[in-house]
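For this view, one protein chain was removed and the others were kept in their places.
Just so it is clear, A and B label the chains in written order, and each chain counts residues from 1 on its own.
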Amino acid sequence: MDMAIHSREQAPKAAPPQRGYAIGGPILELDSVSLRFGGVKALTDISFDVLEHEVRAIIGPNGAGKSSMLNVINGVYRPQEGSITFRGQKLADMTPNRAARLGISRTFQNIALFKGMTVLDNIMAGCSLREKATFLEVALQLPRARREENANREKVEEIIEFLQIEHIRKTPVKRLPYGLQKRVELGRALATEPKILLLDEPMAGMNIEEKQDMCRFILDVNDHYGTTVVLIEHDMGVVMDLSDRVVVLDYGRKIGDGTPDEVRSNPAVIKAYLGVAD
Amino acid sequence: MFYREAGQYSTSYAQDRQLLTLRQDRLGMVVMLAVGFVGIPLVASDYWLSAILIPWLVLALVALGQNILMGYAGQLSLGSAGFMAAGAFACYNLILRVPGIPFLVAVLLSGLIAAVIGILFGLPSLRIRGLYLAVATLASQFFIVWALDKFGWFKNYDTSGIITAQDIVIFGHTFASPAEKYLVVLVIVASLTLLAANMARGSIGRGWMAVRDMDVAAEAMGLSLLRTKLQAFAISSFYCGVGGALFIFAYLQTAEPAAFSIELSFRILFMVIIGGLGTIMGPFLGAGFILLLPIFLNIFFHAVFGRAVDATITSALEQVIFGVLIIMFLIYEPLGLARLWQITKERLRLWPFKY
Partner (left out) sequence: MSFFFEVLVGGLLSGIMYSLVALGFVLIYKASSVFNFAQGAMVFFAVLSFVGFMELGLNFWAALPVTVALMVGVGVLTERFVLRPLVNQSEDTLLMATIGLAFVIEGVAQLAWGVEVRRLDLGIPDEPMGWLADKTDILVSQLDIAAGLVAGIMVAVLALVFSKTKVGRGLRAVADDNAAALSIGIPLKQIWVLVWATAGVVALVAGMLWGARSGVQFALVGVALKALPVLIIGGFTSVPGVIVAGLIVGAAEKLAEVYVGPFVGGGIEGWLPYMLAVLFLLVRPEGLFGEKIIRRV
């Protein structure tokens, strides 16, 4: 399979960029979702959809409810109102566990890697969904356990190669610099072979080079594996270049929804970020 | 000179996964097994076998179980002695009441009984962690020992409250001498250790460590916290139960429930921490250390003061030393003696160079 690795900055603005997978129908739909913590309204009446194989960005000022949005999608929080439909299936009582099994995978804002393990083990941990061998089979190293372990190792090595982290695969993650840790976290989420990938500020705290690398990886994931990507991001340049469509949140409400260009010129969005001169 | 691995690379994933990837390590293991299975029974004195080696193996097994729960799965537990007691009395009662039951089957069943009890008392771990969980495990510790003591049935209504372990009979042969008992214990402990090592390095161990390090992320990877935690409790209690059975059948011979006190639980805890949390070798090093320290202290006092020192002073001194070591290891090297050993090996590999 030909991996189309390119930077969208170089593509002429007029022609649509080449994709490995054409954008399809809605894979995720949120309908009037509201989330409250006691008296605090984190999300109010949010509705939007995510199309299959697209890259959807969620942006908004701090405290707008972006992380809560992801947490609702993957079942960490349960919304008081509204519904979430994933691949045509209405989801009630979502838990992170169930989400993973349905094909929703994510990274976390503050890096939730398993600090006591190596890079390899962290990413292998992402394969647990596919591990059917019981503890007894693993203990006795029966054939099914060995087969699964080797097969998972092969898949994980593909991811490691893809993310160019071969040289640190046996390093304990707590010794890695921030940027590499984020990359490992991406790898771990990829190991679950998700249909949709939720990335919570994947480039926070990175320098320009690291950001470029991360952009490239995210695009490659989308191109090569066809994974739908939903990402929260602050860097406007990144958002404009990476995403197909953007959702803008402010104080828990949706104030913009459309292509990057549409959103950029939306007065409500401008007001939310820059304020209005009175 | 001492330790080279030049030219030995894994060429397949299966090879990379082996427990002992270096030829030298494999050789070392063969030597160790030869010494353990053949050399020691031939050479060691009865005292060494009965008073040092057997309890070392047995306590290391229990510490291994405790390490699975605390070191790998991150569930703080202070109840290991309680599960030992459950296993010990289960084994005693099985052999007593089920005519002709093979010893090894009885030991296996005792472990399973302990495992079931472990799951029961491990249920709180689904809602609580840390200190709260530790207190819940204290409940299991005190309750189990109390129940075994109060309900005479467990002790076969013996008026003295003490049970005497029956002989170890396997395939018709009575394993009575210290060397024979040692071999039985060694076989059981070595096999269970191998199983634990396989689990720890495989998907099971990764699941435990994931839950230990960041349970929210573990769930997001599709791991079931319920299954992982209860499995850890079950397996850990199994090991403690088997250890408990061996404790009285191969070591103490006679025991009362009070022998499995909270003090024993604390000793196991020390072995785990000092030996190294989250390692397979750690429990063995920790158990060895705790068993040998009193002997060293005695020798030390003999050498310095020319006479034996009052037992209360040595035991108080032991306590202080254990406590200080725990604190120091937690500060400087949470992976304990096991990591120190690893570092020493690495230094030896490079010696006389520094790095």
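To be clear about the criterion, a residue touches a chain if its C-beta (ideal position, glycine included) is under 8 Å from a C-beta of that chain, and two chains touch if they have at least 3 such contacts.
Since we're looking at a predicted model, the values are computed, not measured.
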**OP:** Decide which residue listed in B:Phe37, B:Phe266, B:Phe301 or B:Trp341 touches the omitted chain of the complex.
**Re:** B:Phe266
Subject >> Contact partner of the left-out chain, one of B:Trp48, B:Phe143 or B:Phe301 >> reply: B:Phe143
**OP:** Quickly run down the residues of subunit B that touch the omitted chain.
**Re:** 74, 76, 124, 127-128, 130-132, 134-136, 138-139, 142-143, 146, 149-150, 216, 262, 266, 269, 273, 312-313, 316-327, 330-331, 334
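Quick note on the criterion: only the chains that are shown with their structure count from here on.
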Original post:
Mind pulling up the subunit B residues that touch subunit A in the complex?
Top reply: 13-14, 16-17, 195-196, 198-199, 202-204, 206-207, 209-210, 212-214, 216-225, 231, 235, 278
Original post:
Which bits of subunit A are touching subunit B when the two form their complex?
Top reply: 74, 76, 95-97, 99-101, 105-106, 108, 112-117, 121, 124-129, 131, 133, 135, 138-141, 145-146, 148-150, 152-154, 157, 188, 192
